[in-house]
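Here is the structure we will look at, set down as structure tokens.
Complex shown without one protein chain; remaining protein chains in place.
Chain lettering (A, B and C) follows the sequence in which the chains are written, and residue indices restart at 1 in each chain.
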Amino acid sequence: MTEMTLVQAVNRGLFEAMRQDPDVLVLGEDVGVDGGVFRATDGLINAYGAERVIDTPLSETGIVGTAIGMALYGLKPVAEIQFLDFIYPAFDQIVSELAKFRFRSGGQYPCHVVIRAPYGGGIKGGVYHSQSTEAYFCHTAGLKVVIPSTPADAKGLLLTAIHDEDPVMFFEPKRIYRTATGEVPDGDHRVPFGQARTVREGEHVSIFAYGAMVPLASEAAAALARDGISAEIIDLRTLVPLDEAAAIASVEKTGRAVVVHEAARFCGFGAELSAILAEKAFYSLKSPVLRVTGYDTPFPYALENVYLPSAARIEAAARTVVREG
Amino acid sequence: MTEMTLVQAVNRGLFEAMRQDPDVLVLGEDVGVDGGVFRATDGLINAYGAERVIDTPLSETGIVGTAIGMALYGLKPVAEIQFLDFIYPAFDQIVSELAKFRFRSGGQYPCHVVIRAPYGGGIKGGVYHSQSTEAYFCHTAGLKVVIPSTPADAKGLLLTAIHDEDPVMFFEPKRIYRTATGEVPDGDHRVPFGQARTVREGEHVSIFAYGAMVPLASEAAAALARDGISAEIIDLRTLVPLDEAAAIASVEKTGRAVVVHEAARFCGFGAELSAILAEKAFYSLKSPVLRVTGYDTPFPYALENVYLPSAARIEAAARTVVREG
Amino acid sequence: MAKTARPASEAGPRPGHELSNDRLLAMYRVMAFARAIDERCLSLQRQGRIGFYVPASGQEAAQIGCAAALTDDDWLFPAYRELGLALWRGVTFRTLMDQFLGTSADRLKGRQMPNHYGYRERNLVVASSPIGTQITHAVGAAMAMQRRRAPQVSATFFGDGATSSNDFHAGMNFAGVYRTPTIFFCQNNQWAISLPRERQTRSATLAQKAEAYGFPGVVVDGTDIHAVFDAVATARERAVAGEGPTLIEAQVYRFGPHSTSDDPHRYRSDADLAEWKRRDPILRLREELQNSGTLTETGESELQDAIRREISETIAAAEGAPPIDPATLFDDTFAQRTPRLEEERAEFERLVREGVIRP
Partner (left out) sequence: MAKTARPASEAGPRPGHELSNDRLLAMYRVMAFARAIDERCLSLQRQGRIGFYVPASGQEAAQIGCAAALTDDDWLFPAYRELGLALWRGVTFRTLMDQFLGTSADRLKGRQMPNHYGYRERNLVVASSPIGTQITHAVGAAMAMQRRRAPQVSATFFGDGATSSNDFHAGMNFAGVYRTPTIFFCQNNQWAISLPRERQTRSATLAQKAEAYGFPGVVVDGTDIHAVFDAVATARERAVAGEGPTLIEAQVYRFGPHSTSDDPHRYRSDADLAEWKRRDPILRLREELQNSGTLTETGESELQDAIRREISETIAAAEGAPPIDPATLFDDTFAQRTPRLEEERAEFERLVREGVIRP
């Protein structure tokens, strides 16, 4: 166990994977000599050379397209997209090719690419360095979607992703890259997909969150506890595959649900979770499912604190559902 | 009034818009000399010339990117994407630029591009000529999303779209291009955005649909009626802006809801509608909200009839919600 | 302008790239087979026996000349119009018919429209519909070959229209930067559905686009199988020697419609077609083989008979295959079905049991 930040844990995960398997390689813009604009790939090129840590031209189309070709051939590429906001030039490759290779070939062509991208707001990044568009990828059959919120999960889920047989979108909450710290197991630490993490048990309301929203939910829970409201916090960790069983079990216990994410509300991930509960936990629900999310506007610069969910907004929503039913 | 098919109504709408305003122009692959692979732009080039009906190179990036430039300058471009499945090379332009120009410029740069695309299954188009990915666009703040299900709406909504001040994604259910027929008003017919259409009033269950699912929902309603179950059918018509009031009012009346779409279920549009109902019609709901949708796999070729919602599946879901509560 | 785009074989093939009469006859057989398959499948589609078809007629010399200059270990990244490649690589017509029909015998499990196939053991990667996307895959595979020090090349196949795609630009650029062992084989068949070549781009040739990426581009007469073979063999030699990629523009003409959904009379004249048909690659090669005495009149008619028979028998057999098991829909989205997919599969099975779905 070593204490480290979330971005260091990502870095350690990459080191470990490259050590384990010579077929693992990393590619992206500024990932080599520069060590990545967030330093997630720092030191890799010195350890593993420019053939396995590849600085690419400025083309996300090329990064993902060539990563797919490598994966088809049998390598295990880990592509970095510098900010999730810049993934769209690769969107065709991701939704039309990466997600569909195995299916369309009748299973002949697995395509195990991991795409890492820092995402989310809270760094004063404005319209184009702040977005959370995980819902696009969740809606795309064939992609797994993973979002850690702690250093240990960052390393453990990343190693699972790299050794998975399917394509994985691995989104890193850059806002807590350096503020989330914790003990991380050394060596080959893996966290399985499809298992939510109960951050805190509670009786009165279930708060579902992921990524940088998890610490905010915990803050809200602490405030609620002072008023005798016991909130259960579930960190979803993998959005696809989703641990629906955990979500439903929690609501069966608490009878109330608040779903939190930074992304815009309309057709966001929270809609899916809310719909699952409205269908499968219907008879347990005592009050409406509330969503605490970004608003249905592009992400702003000066007003990012207005846009982003806060612990206070989460707390207020939890109080509402508790009051209502 | 003239009787015509849905694709003819699109064609009439384009003729009308080009007649009304010399700033309207049409661009896309095969839209000119060939008249469009579905003939939606048939005859336009003869009437309005190659300067206003522009056959483009094979680049959706270029089609949407240049359409944006034209719109910034003051024209009203209507871009055709040959199949919705091929829109992804333009995704960056759509989500990063088109949707955000007005917002990011503080209102200085409106960007009124209409993007038309045939979408959906039922034509044996397999993985890449069948998809319904409206949810991606609904989740993108700044885009309006419109899907007609009748010839009259196709023309009326298209004319509204072309004269709107905002970007509009206009998705045409190609499966019923030629099977949906009906009377269409001549001349400048407009159907406002944000108003759902009640296809059929009912008491026991609300069925929400759009595009090619509307006729299937009607078929299901007819079958249900034979057993004394009275289904209300709501054709949403514009997904953004959504007529939430109509949806909620309907469920307040019937107490039960079934949401239908062809797209994959997970994080599809149905999730949003279900979440809205779980939040805002919670106390009216007598039974869980069910979704009848495509499955969470890529779209198949041989098994498309298994994948696609059918009238029978809609009917079965309606019976379930009526039976349950 | 088209500086880098020199004709590949002005003075005949380069040493070592000559084709023996036996080799030519083998190539001719596959070309004739491809042409016959095209004709039959167009009529199967008209009869409603297959759902869709993309003909390759006119492009046989380009495809088979190219495939023959590569080894079976080289990876091919095709588009949807590459019948010649599949046949040369030994994919049987039966395998293809199974795909066209989407039956339980289809190796792709009925997932794709006809012509969108691929077979792993043939190093023929499965095609998709979006134009150009295979190009970057080929470059990535070539980067992997470099990493593994494998004496292979990747070859990717695309049309004139695809040169406008994002992946053409990205793939060519990455290939140039990393000097990958990749052959970019552009079949310029003069049309992207209704858009003629000269309105696809203003460059005098497509081959000269390689200039933008710092490696050579060559134009070759795609109806001349010798010229194609020579150009590809040369490009392959460069690639395995570590000298990097080559763009080859094979100039051909699409004889048929873009696909069975297309009506070429809306946008092109029969005169052009007639002009190009005089250079039909199959007629050219047949004439050559007849002149050299390699193919006799009898030989030719026996060949055509054999082809006709094989096609008819194969179709009949393939049409007898049972339909695909609908529950397979839930496989291969992921390596293992997720809980969500298990649930959807169970829902589907319940609906079947209840008679709601009659697959």
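We adopt the following convention: contacts are C-beta pairs under 8 Å (C-beta built on N, C-alpha and C of every residue); 3 or more make two chains touch, one makes a residue touch a chain.
Small disclaimer: the values here were computed from a predicted structure and weren't measured.
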item	value
Which displayed chains the hidden chain touches across the whole complex	A, B, C
Contact with the hidden chain (one of B:L84, B:V127 or B:A141)	B:A141
Option from A:G202, A:P215, A:P241 or A:P300 whose C-beta touches the chain left out	A:P300
Selected residue (touches chain absent from view) among B:G13, B:G32, B:P89 or B:P173	B:P89
Contacts of chain C with the absent chain, listed as residue ranges	1, 3, 164, 166, 168-170, 173, 176-177, 179, 199-204, 208-209, 211-215
Contact set of chain B toward the excluded chain (per top definition)	25, 51-52, 54, 56-57, 59, 61-62, 64-75, 77, 89, 92-93, 96-97, 100-110, 141-142, 144, 165-166, 194, 240-242, 244-245
Chain not shown, touching residues in chain A	29-30, 32-35, 37, 55-59, 61-62, 85-86, 88-89, 124-129, 265-266, 295-298, 300-303, 305-307, 310, 312-313, 315-316
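The working rule: only the chains that are shown with their structure count from here on.
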item	value
Mean-CA-position distance for chain B and chain A (Å)	30
Multi-partner residues of chain C (at least 2 other chains)	106, 109, 111-112, 116, 128, 130, 166, 333, 340
Contacts with 2+ other chains: residues of chain A	89, 92, 96, 100, 103-104, 141-142, 240, 242
